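One structure coming up, written as structure tokens, with questions to follow.
The complex appears here minus one protein chain, its other protein chains still in place.
Naming follows writing order (A, B and C), and every chain is counted from residue 1.
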Amino acid sequence: MVRVAVVGASGYGAGEAISWLLGHPQAEIAALTSRVEAPVPLSALRPQFRGVELPLVKPLDPDELARVADVAMLALPHGASGEWAGKLLDRGLKVIDFSADFRIRSAELYEKTYGRKHPAPKLLKEAVYGLPEFHRDEVAGARLVANPGCYPTGALLGLIPLAKRRLIQPGSVVIDAKSGVSGAGRKPSAPEGYHFCEVAESIKAYNVSKHRHMPEIESELAAAFGGAEGELSPVSFTPQLVPVQRGILTVIYASVADGVKPGQLRDAFVQDYDGEAFACLLEEGQFPSTGEVVGTNRCDVGLAYDKRVGRVTVITAIDNLAKGMASQAVQNMNLMFGIPETEGLVSPGRNP
Amino acid sequence: MVRVAVVGASGYGAGEAISWLLGHPQAEIAALTSRVEAPVPLSALRPQFRGVELPLVKPLDPDELARVADVAMLALPHGASGEWAGKLLDRGLKVIDFSADFRIRSAELYEKTYGRKHPAPKLLKEAVYGLPEFHRDEVAGARLVANPGCYPTGALLGLIPLAKRRLIQPGSVVIDAKSGVSGAGRKPSAPEGYHFCEVAESIKAYNVSKHRHMPEIESELAAAFGGAEGELSPVSFTPQLVPVQRGILTVIYASVADGVKPGQLRDAFVQDYDGEAFACLLEEGQFPSTGEVVGTNRCDVGLAYDKRVGRVTVITAIDNLAKGMASQAVQNMNLMFGIPETEGLVSPGRNP
Amino acid sequence: MVRVAVVGASGYGAGEAISWLLGHPQAEIAALTSRVEAPVPLSALRPQFRGVELPLVKPLDPDELARVADVAMLALPHGASGEWAGKLLDRGLKVIDFSADFRIRSAELYEKTYGRKHPAPKLLKEAVYGLPEFHRDEVAGARLVANPGCYPTGALLGLIPLAKRRLIQPGSVVIDAKSGVSGAGRKPSAPEGYHFCEVAESIKAYNVSKHRHMPEIESELAAAFGGAEGELSPVSFTPQLVPVQRGILTVIYASVADGVKPGQLRDAFVQDYDGEAFACLLEEGQFPSTGEVVGTNRCDVGLAYDKRVGRVTVITAIDNLAKGMASQAVQNMNLMFGIPETEGLVSPGRNP
Partner (left out) sequence: MVRVAVVGASGYGAGEAISWLLGHPQAEIAALTSRVEAPVPLSALRPQFRGVELPLVKPLDPDELARVADVAMLALPHGASGEWAGKLLDRGLKVIDFSADFRIRSAELYEKTYGRKHPAPKLLKEAVYGLPEFHRDEVAGARLVANPGCYPTGALLGLIPLAKRRLIQPGSVVIDAKSGVSGAGRKPSAPEGYHFCEVAESIKAYNVSKHRHMPEIESELAAAFGGAEGELSPVSFTPQLVPVQRGILTVIYASVADGVKPGQLRDAFVQDYDGEAFACLLEEGQFPSTGEVVGTNRCDVGLAYDKRVGRVTVITAIDNLAKGMASQAVQNMNLMFGIPETEGLVSPGRNP
């Protein structure tokens, strides 16, 4: 039994992690923390947990966590996460961090992207980027896992099979991503923009070509292309807000490299995802929808090659709170503790 | 291990049952049937089941079901259900029927309500109405359980504690119920009315005071009031369609009986629901929302007494596909097979 | 040409009023005010007004309004409205007030309901309740019109025809109302409750039997029943929040008075609404939906009598921002200035 502490328990991502862990046969929720004055049941903060037996939510005390838990899932704001990670590692806990603090390997790039000094630069070196499909072994040996962002998960699972074989041209990559509203978190920094009346019946682009997830995508993509440590492979990236609670549909366009035969494109995904439980290549001519993956740890992938323009279109669908966050964290936890990777994670979608 | 066959597997209710059963430690899905030409994976009919290991969906063969399963959950249209139920019972299976065929005890009333002869009048006598909170013992001993309708579940859980103590006046009961769209099923009889553009941004009343669920509510209510077999306790009932996928919010109004003290109203619910896992009385002054119960087997209940008008307002919230159908069926299954009643059924809500 | 000033121009109700006035052949928008530091185009506050010629939005200056406008529509918070109304009336403007300040005739009841001293008790006497279908003549002669609340509009148009003929029993009235989210305004007092993720996929009851609109409904209803000034006719009232932008569906239940014949119920509506442009009685057996009235100044009405319980069910549908607020204000304006009542107000619904 892995004993898990969920830190920052009142938000959407943490709640999702708790839900997955409740269905996990080899994990138990050992502690919940949040900025509360006194211990309260989680259902007081999030009524959908009524009737579910859980530890009380308490203020974060690293010594107590060390006593009761083997691993902490940190669902904290950027910056705060990095500060606590070290204290928990020092006390012998493993850490899976939901924030961006350990996703970018360079403290300088982090500072430029997030507008603040990195809270724990010494830990950057050992942090492992927790995209299991491509970093399985490192995750298995890690103390500190940087759980990927939701947009990067959807983008990279559509790109890496092509990039690592150099089937597409670096610099040609366009990522057009549409996200549900839960991606903004439960307490968005500009809450008026998330008023039901402003979001419903609207589709909206934001942070065009300057979203904070870009360096994360670009550094992992550069690595896939075989670039040196610290290199970025620039992309066009347009995040968009769509009136659904969950789900990200990512449409990727890239120019196919010279001499590549169309069949190689699909083959790359077949080779990489054939034995994968959670990266699912759809049949030729089929394309994913978020409605088919919400509630699952799956990333569905479809692709089409258009010879007229020499471009491949890859489409991926994930649940931003699940494969894009909480269930992927559980997948990483399984790897870190030698539990079968799919344990607690195989589930049908929830739509409708 | 209880071996379960889900009959009529392609619809929303069946899919929901399969999802709950997949998370059940003491049940296994032994067979899936539907009107298919040849065996197909469920994911071909419902893509959200991609990657989940399940038996193939086959045409319904009662002999085969008898070989592989202990109980059949029938998610078939009214009429068809009644026809198959007998064949399956004859072969030794227990049956939990999602249709209305065995919910009304009188073949005459059934015929009047559903406009067709009852398909199996001989079975009516032994069928048990599967509302576990009030028929626990009969369910435990039953071969054939009539799983309650979604509207009746939300209404009766708000009414029975008051009616059985005669705290409210028969004849004064008003039930105003709002349902999500999945209640209409995956293949509604008038599909054009469920076009996204017709349903979104609209609230609509339908079948005012003549919905097919009324006799079911009225006969169970009469029984709670202590009426004789076959009696009906007439109510006002207005079903309404709201643009959500799931959930029913039921607001019930009733005149309090002479001499009743306000405190008795709340006490009735405390007494009946205090030990219940899935009927949850909210604190005074709190009222339920469907967003807090979707994805759970819970019925949340709140109430208020207004002395100016002498009426009590009771509000209940359920997930129409869960407590209103599939997870309630699993609750009944647990009782029928001597499994702890909550097994596989305690889960947090899924919103967002 | 009536010259109209819209005061408090940045909110949803004001924006709706501006939209109706833009299509009005005999009105012109003479001034827009809001709490701005310096004059700005309305499109800077509400981008959907891009490209529409309008006066700049300026801070409120009653002297300037008196120079340029004949009437002010006040879309201000409760309390503030009452304070400004007097100053504008003193300068010769007529006033149509969207707030609750002049809807309740008693300063004591106002204080009890809104928790604050009435800002202008001397004006209460002359204020006219602006429900044109029943107060047409008083509105025509008024300087100060209290524009009805959205819930009261939907409730009273379904009740008055029955109450004024005493066809229903006072005290038996139940009002179950479901509203779209725009009813909470653009800057709700508890914005976290209106986060898209909290509202979507949920149906929620709130302020059960203690909503601020109750005294407004109860005093107008008492008057319809023939009660004395200041009397209230108590009702059960349950407001509910539904994930649509606009629209209120109100379902009303009442016990029919002794000796009343069923046909009289429908006749009452025929008599009162036959010549009305904006109160529309549907054919027997038909019931309204909000999707059919959003974008219009119409209130659709359907009713059914259930002899088994002796109750009539009346269902009304309105657009809360239109007939429930802004277009009703324009209807009142037409009456106050001797313009044909339907001018600028006949429009089809906007769904989808």
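In this section, contacts are C-beta pairs under 8 Å (C-beta built on N, C-alpha and C of every residue); 3 or more make two chains touch, one makes a residue touch a chain.
Since this is a predicted model, take the numbers as computed values, not measurements.
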Exercise. Would you mind listing the shown chains in contact with the chain that isn't displayed?
Key: A, B, C
Quiz item: Taking the entire complex into account, which one of B:L22, B:L88, B:A200 or B:L221 touches the absent chain?
Solution: B:A200
Quiz prompt | Option from B:T33, B:T113 or B:S182 whose C-beta touches the chain left out | solution = B:S182
Quiz item: Where the complex has a chain not shown, which of A:Q26, A:S106, A:Q264 or A:T313 is the residue touching it?
Solution: A:T313
Quiz prompt | Contact set of chain C toward the excluded chain (per top definition) | solution = 12, 15, 18-19, 22-23, 47-53, 180-182, 201, 245-246, 277-278, 280, 291-293, 295-296, 298, 300, 321, 346-352
Quiz prompt | chain A residues that touch the omitted chain in the full complex | solution = 171, 174, 176, 178, 180, 197-206, 208-209, 234-236, 238, 240, 242-247, 249, 251, 253, 287-292, 294, 302, 304, 306, 308-311, 313, 315, 317, 351-352
Exercise. Extract the touching residues of chain B with respect to the undisplayed chain.
Key: 12, 181-182, 186-188, 191-192, 194-197, 199-201, 243-245
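We take it that only the chains that are shown with their structure count from here on.
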Quiz item: So chain A and chain C: same face meeting same face, with over half the numbers shared, or different?
Solution: same
Practice problem: Take the average of all CA coordinates in chain B, do the same for chain C, and state the distance between these two points in whole angstrom. | Solution: 39
Quiz item: Just how far, in Å, is the C-alpha centre of chain C from the one of chain A?
Solution: 47
Quiz prompt | For chain C, residues that touch 2 or more chains besides their own | solution = 197, 199-201, 243-245
